[in-house]
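A protein chain is absent from this complex, but the other protein chains hold their places.
What follows is subunit A.
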Amino acid sequence: MTRLAFLIAMLFSLLPAALAAQDRSGPLRIEITEGVIEPVPIAVAPFIAENAAAADFARQITGVVSADLTGTGLFRDIPRDAYISQVTSFDAPVPYADWRAINAEALITGAVTLTSDNRLIVKFRLFDIFSGQPLGDGLQFAGGTDSWRRVAHKVADQVYSRITGEGGYFDSRVVYVEETGPKNARQRRLAIMDYDGANVQYLSDASSLVLSPRFSPTGDRVLYTSYESGFPAIYELSVGSVTKRPLDVQAEGLAFAPRFAPDGRSVVYSRSDAGNTDIYRLDLSSGQRTRLTSAPSIETAPSFSPDGSRIVFESDRSGTQQLYIMPAGGGEATRISFGQGRYGTPVWSPRGDYIAFTKQNAGRFHIGVMRTDGSQERLLTASFLDEGPTWAPNGRVLMFTRESAGADGEPAMFSVDISGRNLKRVPTSTAASDPAWSPLLP
């Protein structure tokens, strides 16, 4: 336990600890340092099929558990041909020495049963090899055969959570915009997928321009902007039934950038009045609209603090795009971004500790994070065009849009840890942009 916990704590804390010593004299630029930190070796033993019908599921679930864990960049799955002993029974005692000999820090074992009424029962255990003890109790999940991936994600979330002390994020979904066609004639439609790119489902057709989908706090509804009325307007969509309703559709002008309040009962968004964009709040049950900002500048991209008391947003009231925080009911705003360049798309972490943002400086785009008072700014990425971060449910990973340059340029979704490690492309079959991460599924 101690050695494993220590290794993981190191992985998580290395960069932030080094940065904590920096003062706020200027923004810090972090180079992506992939592969500098060695992932912890673990063994995800092939899950045992308790009956013949479960064999395929057992193999696939093992694969997803392994992919989830190694995909974090924190773990390396030791190849099966290096195993000294095989796991042949879920309840057999663990020969710790055999796993220690191949340097496995942790061992995950599992078993899968397919019941006669077509339900999957998945059990797993996690062992800390160097301390020679189980890490937490064995657990069992059950689900329909069509949700085998979710069951696998739940197992991986448990393992991740027990080893890192952080919340999991694998059993989650991402709503995004699928993009097809050339750059000057893009077709877009809303789509939803598992966090790892599996199970893509479309939520709209490509007949209208759609932008910036965002999940409700319980993940069952999505807010987005669509031009289907002829003008940009905001809509609320039920994910289960794929039915939508308009929230604010004007005869002209714009309503866009909608986000839910943490209680899911109201929405903040941008609305234009004679060309000027301000932030409004709309109560979803009464339909009552309240104006939160009144400035001749652009106010947009609002995001609630998790406790619902404050809103971070971007404004160019100082002359360039910068980040501000105001009380949830409106009122005096405090500027929090002070580095070089322009700051936009602030998103409050679900844990409340950081605000993620897009930064433009010297012709480059960055995804970064800062404390909610603007201190400890760190840039996690740099490219021709990175924008629009969204938080994983555990507040430790970000997903964002990266667009390549030129006439053939197109967007893709990437993820990165808040330490700046583990930058990688999220697999999608077409160009994709504007990801929004769901909370952990129930």
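Convention: contacts are C-beta pairs under 8 Å (C-beta built on N, C-alpha and C of every residue); 3 or more make two chains touch, one makes a residue touch a chain; residues count from 1.
Here, contacts and distances are computed from a predicted model.
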UniProt protein name of the chain not shown, from "ABC transporter permease subunit", "NADH-quinone oxidoreductase", "Peptidoglycan-associated lipoprotein" or "Tryptophan synthase beta chain": "Peptidoglycan-associated lipoprotein"
Per the touch definition above, residue among A:46, A:368, A:388 or A:435 touching the missing chain: A:388
Among A:62, A:293 or A:321, residue touching the chain not depicted: A:321
Per the touch definition above, residue among A:277, A:381, A:415 or A:428 touching the missing chain: A:277
From A:266, A:358 or A:422, residue that would touch the chain that is not displayed: A:358
Residues belonging to subunit A that touch the chain removed from view: 182-187, 207-209, 211-212, 227-232, 249, 251-254, 256-257, 270, 272, 274-277, 298, 300-301, 314, 316, 320-321, 344-345, 358, 360, 384-385, 387-388, 403, 405-407, 409, 434
